[in-house]
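Supplied in structure tokens, the structure appears directly below.
Excluded from the complex is one protein chain; the other protein chains are retained at their positions.
Labels for the chains are A and B, by order of writing; each one numbers its residues from 1.
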Amino acid sequence: MAHVHYLKIEGRSIGFLALLALLGVLIAIGVGAALYMEHNGHWVTGMSNQVIWGTPHVFAVFLIVAASGALNVASIASVFGRQLYKPLARLSGLLAIALLAGGLAVLVLDLGRPERLIVAMTYYNFKSIFAWNIILYIGFMGIVAVYLWMMFERRFNDYTKTAGMAAFLWRLTLTTGTGSIFGFLVSREAYSSALLAPMFIILSFAYGLAIFLLVLFAATRWTGRPLGDVMVTRLKNLLGVFVASALYFVVAYHLTNLYMTGKHDLERFILLDGGVYTRLFWIGQILVGGVLPLVLLYSKLGRSRYMNALAAVLVIVGGLAQMYVTIIGGQAFPMPLFPGKEASSSFFDGVVASYTPSLPEILLGIGGIGIALGLTVFAIKILPFLPQSLADADVDPHYKAT
Amino acid sequence: MRTLNLQRILASLVLATGLAMASSASLAHEKEGIESGLSGRVPMPVHNANTDKGDECVQPEEVMRRDHMKFILHQRDKTMHEGIRTTQYSLKNCVDCHADAKTGSVLGKEGFCESCHAYAAIKLDCFECHSAVREAAAVTPPSAARNLVSPQKMAGVPVKGKKHEH
Partner (left out) sequence: MNINRRQFLGMGGAAVAAVTLAPGFKLIELAQARSPEEATSSLHRWGLLIDSSKCADGCTSCVSACADENGIQSHNRPATDAQWIRKVTLKDKQTGHVQTLPLMCQHCEEPPCVDVCPTGASFKRADGIVLVDKHICIGCRYCMMACPYKARSFIHEVTTGQKSHAPRGKGTVESCTLCVHKVDRGDGSTACADACKKEGHEAILFGDLKDPSSEISKRLASQPSTQLRADLKLNTGVRYQGI
């Protein structure tokens, strides 16, 4: 296998500085939105006592799930020994850390008392999956950092496999924990399911790879580094597999619910008359996030890079829609406190809770994306994360020009 | 080599002298009290003591100045989790006693808690949730609540009327 050369990007062009500036502005706006929310209290947002977690959590959970999925490419190389993916492993690790940082930042900045983060790090209730997640998230950053170090430093390259395995197992635990945040809750009908943990794992595969693909396209194109079809074909086919698997889990989840009479109200709400949630489910999650990307990736259109990139964008949009339906739709649906009765109260019992994303929430979420991408852009300038060439000849030892 | 050594020795001498001066200055400040010699960009803390409750707090002033958070933190856990509602270190009792005679509150420009915290530039978090207003007379007169064998008088000067002079 040809030796891979990694090179820092030059990072002196106007385009690069403009990109950094843009991301910086997004971050600043996000932080400003968080300060506004914290200072005035959450009444300035769309979140309420009925829809408790809103748009920031949609973005945060999406970013965190995508972060563990972004590490996939490196895992395939280190854990499953596919040499073809090895040149991408560094970028994969970087993206994993950056996306996680972005997601966590949004989560922390949305807390009612963000200044008490130190309390969250020092008072632990070990029965809480949330507490475990704090440990898992921080540990993930550390383990991936060590993994990257093993890859960067020549004399440690032999340990890459061990570190990669550790990172792989850790991120499976982490995503299980993230899915379990919802899966462990008995309170709401849409949650309380063991299926949510593995579903989140498969979603992470899809979201993470979609983001990875887009970042790879952009990074190689804007730095003028070659990216061959062999690599792209492999990645886009893999993305298709993940999207199809994610669809399978969604089908399994809803099919099971549809079988249970008790869950029919919930299914009718999501699949039929839930208004915005129904539209987001069918159009956003299934069509845009599932069917269309599969068509784009596996049909003849799949040969075009632009179509591949579009498919990745659609997967991301569909993923956000899926998070919205799960997190917000799951809360909007009334809690089954009194089966067989119509309930009404001053606390919105028995009715679908109304929720509109507010501007501060959206800006905070976008700020998280800014943090994730900003960290990535900054890092590839200061350290050699990107391979110099991913052309077919450089990547595939058996390549023969046709 | 010799000159290098000499420079190092001189530098450390200057540093040591500076530190010594600074620490002695702060010690002097403590001795004289915080009202000595400083021009007032930040208003001095105000202590409109309610002497009708006695002129002693539940602990001596020097102890309270440094360690009042220790007592508060310990008490809050006991009250919250075990329901122990003794009054000696109860925040409510502190407020009931230290509340300003006019405003009835420990906050405000001349509030007992806020004026000192503003001077020391330490954010007061308690009264985001806790009431800062005296609701009733303090439950136990402080001097009876003290658990020391020989209560220490506040350093130096006895209390004259409303303002403490040090």
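By definition in this document, contacts are C-beta pairs under 8 Å (C-beta built on N, C-alpha and C of every residue); 3 or more make two chains touch, one makes a residue touch a chain.
Because the structure is predicted, anything quoted here is derived from the model rather than measured.
Chemist: Can you pull out the displayed chains that the omitted chain is in contact with?
Modeler: A, B
Chemist: May I ask which residue of A:194, A:337 or A:359 touches the chain that does not appear here?
Modeler: Result: among the candidates, A:337 touches the missing chain.
Chemist: Which residue among A:12, A:127, A:154 or A:398 touches the omitted chain?
Modeler: A:127
Chemist: Applying the definition given at the start, please give the residues of chain B touching the unseen chain.
Modeler: 76, 78, 80-87, 92, 95, 128-131, 133, 135
Chemist: By the contact definition given up top, give the residues of chain A that touch the hidden chain.
Modeler: 38, 40-43, 48-50, 52-53, 111-114, 116-117, 119-120, 123-125, 127-131, 134, 181, 184-188, 331, 335-338, 340-350, 354
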